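First, the structure itself, so that you have it in front of you.
Yeah, one chain of the complex is gone here, protein chain that is, but the others are all in their spots.
Chain naming follows the written order as A, B, C, D, E, F and G, and within any one chain the residues start at number 1.
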Amino acid sequence: MDAEARLDRDRTRRIDLPEAIYCQSKTVEQCVAIVRDLLADGHRSGTANGNGPGDAIVATRATPAQYEALLDLKPDAFVGPATAGHATLSWRHRSSTGRTAAVVAAGTSDLAVASECRLTLESLGHRVETLTDVGVAGLHRLLDALPLLDDVEVIVAVAGMEGALPTVLAGLVAQPIVAVPTSVGYGTAFEGQTALLSMMTSCAPGIAVVGIDNGYGAACAAHRMLRPLGLEWDGPAT
Amino acid sequence: MDAEARLDRDRTRRIDLPEAIYCQSKTVEQCVAIVRDLLADGHRSGTANGNGPGDAIVATRATPAQYEALLDLKPDAFVGPATAGHATLSWRHRSSTGRTAAVVAAGTSDLAVASECRLTLESLGHRVETLTDVGVAGLHRLLDALPLLDDVEVIVAVAGMEGALPTVLAGLVAQPIVAVPTSVGYGTAFEGQTALLSMMTSCAPGIAVVGIDNGYGAACAAHRMLRPLGLEWDGPAT
Amino acid sequence: MDAEARLDRDRTRRIDLPEAIYCQSKTVEQCVAIVRDLLADGHRSGTANGNGPGDAIVATRATPAQYEALLDLKPDAFVGPATAGHATLSWRHRSSTGRTAAVVAAGTSDLAVASECRLTLESLGHRVETLTDVGVAGLHRLLDALPLLDDVEVIVAVAGMEGALPTVLAGLVAQPIVAVPTSVGYGTAFEGQTALLSMMTSCAPGIAVVGIDNGYGAACAAHRMLRPLGLEWDGPAT
Amino acid sequence: MDAEARLDRDRTRRIDLPEAIYCQSKTVEQCVAIVRDLLADGHRSGTANGNGPGDAIVATRATPAQYEALLDLKPDAFVGPATAGHATLSWRHRSSTGRTAAVVAAGTSDLAVASECRLTLESLGHRVETLTDVGVAGLHRLLDALPLLDDVEVIVAVAGMEGALPTVLAGLVAQPIVAVPTSVGYGTAFEGQTALLSMMTSCAPGIAVVGIDNGYGAACAAHRMLRPLGLEWDGPAT
Amino acid sequence: MDAEARLDRDRTRRIDLPEAIYCQSKTVEQCVAIVRDLLADGHRSGTANGNGPGDAIVATRATPAQYEALLDLKPDAFVGPATAGHATLSWRHRSSTGRTAAVVAAGTSDLAVASECRLTLESLGHRVETLTDVGVAGLHRLLDALPLLDDVEVIVAVAGMEGALPTVLAGLVAQPIVAVPTSVGYGTAFEGQTALLSMMTSCAPGIAVVGIDNGYGAACAAHRMLRPLGLEWDGPAT
Amino acid sequence: MDAEARLDRDRTRRIDLPEAIYCQSKTVEQCVAIVRDLLADGHRSGTANGNGPGDAIVATRATPAQYEALLDLKPDAFVGPATAGHATLSWRHRSSTGRTAAVVAAGTSDLAVASECRLTLESLGHRVETLTDVGVAGLHRLLDALPLLDDVEVIVAVAGMEGALPTVLAGLVAQPIVAVPTSVGYGTAFEGQTALLSMMTSCAPGIAVVGIDNGYGAACAAHRMLRPLGLEWDGPAT
Amino acid sequence: MDAEARLDRDRTRRIDLPEAIYCQSKTVEQCVAIVRDLLADGHRSGTANGNGPGDAIVATRATPAQYEALLDLKPDAFVGPATAGHATLSWRHRSSTGRTAAVVAAGTSDLAVASECRLTLESLGHRVETLTDVGVAGLHRLLDALPLLDDVEVIVAVAGMEGALPTVLAGLVAQPIVAVPTSVGYGTAFEGQTALLSMMTSCAPGIAVVGIDNGYGAACAAHRMLRPLGLEWDGPAT
Partner (left out) sequence: MDAEARLDRDRTRRIDLPEAIYCQSKTVEQCVAIVRDLLADGHRSGTANGNGPGDAIVATRATPAQYEALLDLKPDAFVGPATAGHATLSWRHRSSTGRTAAVVAAGTSDLAVASECRLTLESLGHRVETLTDVGVAGLHRLLDALPLLDDVEVIVAVAGMEGALPTVLAGLVAQPIVAVPTSVGYGTAFEGQTALLSMMTSCAPGIAVVGIDNGYGAACAAHRMLRPLGLEWDGPAT
């Protein structure tokens, strides 16, 4: 369409969150153009991104072809595993906030989503503690790892299949828990719907849930909790 | 309809299970007539029940009015709580098999279903170990109770809401686990569908699931596991 | 069932949250007995509640009959409106934490759920800013009210029907947003499912969602965000 | 099947709407043959199209291969972007009606559907005002663009994900609003179902909705509103 | 909640539509109070309605008790049939616009919804042509009635069960068609979902659909089409 | 609505089927008035029924109050059991066609639906063979009854729960099978949806299915098969 | 699995229907082997087919590769169009029964399913009248074609999208109607579910429905209606 794009130029100023490049609905060329533009700190036109100059850059759900092209553009990216057929990349991080979140994943199959979350949080300047393979079918692994969560301020719990991990966690710790259902599994996993419903209906109090496979959204939710009230974002890390 | 009813007269002989009186789709009068007939050991006509003479008698999902009328007919029944708007009653039990099952319920709201299961198992001659209030939001209650399960041969796990109890159990014990989702909860509990899906999709291996609120069916499944191969049922307890 | 109840006696110590009395699956007598027991600070038996002595008391989803009986027991309760056929009551509050949340409701029909959330937060010692009638069909009402949100640390957004309120909010403010879909509406509202899906799929970043009509769960999620890391709960308000 | 095709020869006369060539269920050869036939103004055989001679020609949901072949046949087509894996083409337009519609799209991912709508409206002789990137997460972009809608007679609002755009619009403007849910998004977007349900359940009055991704249907609905009562279509533009 | 209600006082000015009183989520007393207030042309407090003084008054989905109380308050209301367990009432109408809509209902069971639509349209000053019993199982009834539609500008088609009426209509007439699925039927009617899906997926071009049973919403959609561009509403009929 | 009702006066002439009185969406008074009118053979006004004079009369899904009132009006009705909360009544039958259908029901709970089917078929002049209690859990009952089906021309198979009866039947007999899923059961029976899906997906060839609980529709489908090609209906039995 | 296959050798004797070769779940080699074996009239091993020697042969849902290989094996097959990505083939037909069915398809996209039905009916010895492009959006095409249906004994109505064709037909003709929903369409067509629900819920009496895209099943249902009671199948056509 030939209409002039209407940029959301001050999203960062309003809500302290830059827009990510959601690769899934874009061509390789579009992805590369947007990242090149953001890296150059210039004002882009023709896309919906409206991040402030110099802000963190995150690209989510990149296909293998997009992943290769983006690494070619600027190889020194932080990258997550591409095991689920899509990957996350991040280039520029904000300066450290001195705050810590945990990303806790039930199984190895959940790592693509967990990495999307971790890289986004790190790009926003937070430290991330990572726990994997703590599914509730081997409960002692989770119980043994609990001390590692003592000093984190927010926990993102990532799980597919029956999605019981955040329920068990929420009965054991007092921190905020953001639950991310993943589309891992087959048959009655119903592409993550079972995990989603299970998390929404938990018998443990105070779990808040984001959309299926939405590691980026979980990171944004956690970021809203980690930034102190009234904090002004003061520019990118240098 | 005026057609002659075709009784399933030898169900007990074939599959060693009597039919229960499923009260929900019957009038008070029909329920009373069937139980009176079964208590008299006579051959009934006009109903679908075809249990052998003297076999166990179980009535499930009795409304308060049915419950009152059945207790009036023969007050010395074994009864479960009517907290869910329906109750289970049982009159005649088979002789003891010397075998033990456990019925494990996540919350007090699951007791109506758990009782339907327990009374059915007891009517079939089995001993039942009962654990309640062992929901996974208070994990230590379940862990503390595990030794009570050491000597049971089959575990029926009853849970509503997110239904995580059988998943946690199945990672801790080696016995057969029959999971019963209950319609406890509101909103995203979706009348037991969430618990059902969660149990079917468990990351823990070897959980077998029966229908929502089907405590009777879980007892029948457990009974199939408790009877030794080739066992011949040798008549009612006297 | 005759098994001894296994109380979750130290839930408050572990996760700093008392159990609420969920009235829906209990008789009037059970509700009254539990509240009387909690008010007496004694140790209760036979229920699943295991709050520490003197902790906040909240009863949710009370039917009109339960509501009357509970007010008869102790009339000086804090109460929410019973417009949705059920109501929330609260008796004892924790001492003030000096922290503030907002409960923002799209329409008057959402007030029963919003009150469940507000009363729970207040019982936990937090101050609550309340905004109602800020549905997005009359956008200026929401825009006019934004300054009232400047000093709150967490926002709970309650909406039924199409559930667009948290989406619009999340593009305007930087605080954590806990979204509560309500079962308000008919037809394609599908008892809150439409609002739930809409909130999970928001184009605005960082919304975390709790179950349909789960005002209590939203308050618990907000409470997890409002308590400082490492805070020890030091007993009830006196 | 060898039966003679029964053409809907006078659809345009009856309802003033030509049939579009819906490419998705046709081979490349079939698409080319139909368009060649329509361009020649001849009577076609073997297809369901029954447009009058010389009427507007629109092909929707063309695959890349169909797109290439149709452009090869007659390169001077009006075309929309193929970003969603399918594209719209249009060749012959009716003479101008002097009326104006707006097509308003929430995000860049909605452009394939928005273009299908715009090209169809233009082929029917209407002027189309296009607004993109006006998603409600950046509300000011929409508010800034409102004056552009002052003179349009019908608004088509295209949105995926949570689909809140038409709800916000309907509280701000008085014109007819035709909402088109798109299958943009993943996870809980459920291929457009969430946007569809959200639009059907809007708290704002008077939104009418067409099927998921049905930009052509939205254009037809808008066309029915733009043609004056009793208007006789008087042949193609020359 | 004690927060001051934020009225949408200028809805009529913005979108030329007053808010209806949606009785379903209100007590009898609340309904009576709002209508009394509106009849007195005064500014109300404590509700979400914000219609201009003297505007049309419509109450939808009134229960029998609400219906009686509202008629007691002011007996000279226009009323629809209460056959579906709820009814519509209207008191004050805008002056005539000189424009005409048709409300076409498939069966007698659809009349409650059809009346909600007709009374709302009439309250907004439009003339309404009404056709009933034109379900497609007796096609000739619909074909015979077609001439009655020649002079209407918008058609609202109301149907439950399989919802085929708007599809057949849309192949026969050129006017805008707003389709309203109703919850009439049982079993696979699924409370209107089948009719809704059928209408959204019509093989006939240009049907726009509102929510299940939403006669009020259909009237609002039709009203948006009936008011000429730029029309200023000039006060109530006197 | 004040529009003149458009009667389907020649339905019987066109499709040889009278309309039934579907009581569910009508008041007691409306039901009585329609039946009184039909009994008087007069032409009725204000309803959708358009049966020829003297044709069969069937009322379906009558509530207990409607049932009483209709029997009061004319006590010599043929009636089915009201066990499912609704009942079927029939007054005037067509003359015998000399043809025979079977209605086969899986359980006693399916009798309300089976009776609706049987009475409708009998009112149309067919003989009906009835088999009940032939659920597939007691297979021998069905196998024993097979000879009774040898001379029937069409079989209507009625079943709830898992709905396996028509599948087993279709592997054993060569006649047409019309399957009727019923809403019998609870939990995963999902109000008949499970039976419906099971019947639609049968591994046995040639089962045709009608809607949930639609005994009347099954009778109409069977009637279409029982009437010889070109048969002219020649008036009621006298 | 190495177990000996248990053939259903006398299916034709029992229910007068041969098994079709359902290609979708088989390799090319398996399909070719089965058809070669059937053509040779020998007894096959290792498959589930158990048709009598010399009976009709039908292969359904053949992929392009299977289609090619089967035509290579024996080129003189009757074949349907492969427009939907799969095709039907038939080789040996039973001798003529002298009876006639009609297959009526709403649109060209439904032809793959319609052909599966037609070829199966012809292989069973019936004559088939075919009508296509009679969708209800162009009603006169259907009305004009009605005389062609006068002499058919059963009508199979095939339609996708909103599936209204059998509903309109059932109000116009008295013959049995077997409705086949197809997965034609996108978005709210939901892969044929919308058409299925619409057909099950029809306001027209006596429609019987088979599974989505199940042209073979519809033919079997029609065949059950076309064979006279007691007819013995007397071997293949020669």
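Quick note on the criterion: contacts are C-beta pairs under 8 Å (C-beta built on N, C-alpha and C of every residue); 3 or more make two chains touch, one makes a residue touch a chain.
On a predicted model such as this, the values are computed, not experimentally measured, just so you know.
In the full assembly, the chain not pictured is in contact with A, B, F, G, by the touch criterion defined above. Considering the whole complex, the residue from A:A20, A:A114, A:C203 or A:M225 that touches the absent chain is A:A114. For the options G:Q66, G:T88 or G:N214, the residue in contact with the chain missing from this view is G:N214.
Of the options B:L119, B:A164 or B:I177, the residue whose C-beta touches the omitted chain is B:I177. Mapped onto chain B, the footprint of the missing chain covers residues 11, 14-17, 19, 151, 153, 170-178, 196, 200-201, 205-212, 216-218, 220-221, 223-225, 227, 229.
Residues touching the missing chain, restricted to chain G, are 1-3, 5-8, 11, 24-27, 47-48, 50, 61, 183, 191-192, 196, 211-214 (touch as defined at the top). Residues 106-107, 135-139, 161-164, 167-168, 170-172, 185, 187-190, 193-195, 197-205 are the ones on chain F that touch the missing chain.
Assume only the chains that are shown with their structure count from here on.
Centre-to-centre separation of chain A and chain G, using mean CA positions: 50 Å.
Distance between chain D and chain F, defined via averaged C-alpha coordinates, is recorded as 45 Å.
Along chain B, residues 107, 135, 137-138, 187-189 each make contact with two or more other chains. Chain pairs that touch one another, listed by label: A-B, A-C, A-D, B-C, B-F, C-D, C-E, D-E, D-G, E-F, E-G, F-G.
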